[in-house]
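This report concerns only the one structure given below.
Let's turn to chain A:
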Amino acid sequence: MAEIILEAKGVSKHFGGLKAVENVDMEIYRGDIFGIIGPNGAGKTTFFNICSGIYEPTYGEILFKGEPIRNLNPEQIARKGMARTFQNIQLFKNMTVFENVRIGFHIRTKTRMFDAIFKNKTYQSDEEFVNEESMKIIDKVGLSAYKNTMAGNLAYGIQRRVEIARALALNPDILLLDEPAAGMNPIETNNLKEFIIKLNAEGYTIAVIEHDMKFIMSLTNRLLVLNFGEKISEGTPEIVKNDQNVIEAYFGKGKIAGGENS
Partner candidate 1 sequence: MLEVKNLIVNYGYISALRGIDFEVNKGEIITLIGGNGAGKTTTLMSISNLVPKTDGTIIFEDKDITHLPAHKVVMQGISHVPEGRKIFPALSVRENLITGTFGNKKMTKKDISDNLEKMFVLFPRLKERVNQGGGTLSGGEQQMLAIARGLMMNPDLIMLDEPSLGLAPIIVEEIFELILRIKEEGMTVLLIEQNAAMALQIADRGYVLETGNIIMSGTGKELINDERVRRSYLGD
Partner candidate 2 sequence: SNAPDSGGSGDSDVYKFAVFAPITGNYAEYGKGFEVATQMAADEINAEGGIDGKEIVLEVFDTKGDPKESADISRRVTENDEYLAVIGDFSSSNAMANAPILGEAGIVQLSPTASHTDYAGMNEYMFSIMGRQDGEAPFFSTYLLQKYAGAEDVGVIYINNDWGKSAYDNFMLQTEKDGLNVVSEENYVEGEKDFTSLLTKVRDSNPDTLALIMHANDVALIANQVNQLGWDVNLTALGPGTSMQIIELAGENVERLLLSTPFFITEENEEAWAWSEEFKSRAGFEPTVHPAVAYDTVYLLKAAIENIEGDVTRDAVREELQNLDGFVGLTGPIKFNESGDITRKYLIMEIEDGKFIQKTEFDYVD
């Protein structure tokens, strides 16, 4: 079995009396496309926020590449190789797409004030590297047409892609995506799925939260289901799909929803 890249051990997060996440265990293996699903308010985003260091867990421990990261802040965790996108898009709205992506290279470059002032070798090689790589990523995500557009002016669905591009610039070991397909139509969603699969093939481990079942079931190899902060099911899509708990709490049985019968 592959190496466990991200592991949660009995993680809880309480806001006052509210148990947003309660005693969750999880293992993500290198090379996984790992899905997290669950009803609204189940604690998925909160769980991501704990993994990426924005919140400190009330109880429990997160291990990233075998190291505990409970006391690290978001930037330290990012440096260790974790990148993420946000459910409420957090782009640099007044900067162009190109600039957004360039900032993603922060941890992969070394220029300091001194280097910049004298435009020495470090500076020059850094700039060259950043500019070239940024263009590559923008091409790869299919944003070349928007390269010089202010990110804030883009339509919702395109902003989501910019966020992914920016996260890729970190060249992370694991990429956390929080509802990446929200606001995309089925065709765009499908393109996104293929893109994620391609990334995975390139070696990125990916964890994704999504409510679009068609998307998630065909994309992931393992799933974690949360409800009221607790884990109610886990396993391959097949197992989860047929879990009675999950069906009741999450899928519903109506004619229209579920996305599987359009």
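Heads up, the rule we're going with is that a contact is a pair of C-beta atoms (placed from the backbone, for glycine too) under 8 Å apart; a residue touches a chain by one contact, two chains touch by 3 or more; residues count from 1.
Picked so that all candidates are chains of the complex that A comes from, given by their letters.
Remember, predicted model here, so these are calculated numbers, not experimental data.
Here chain A appears alone, and the candidate among 1 or 2 that touches it in the complex is 1. If you check the complex, the residues on chain A that touch candidate 1 are 15, 18, 38-42, 44-46, 87-88, 153-158, 179, 182-190, 211, 213, 249-252, 254, 256-259, 262.
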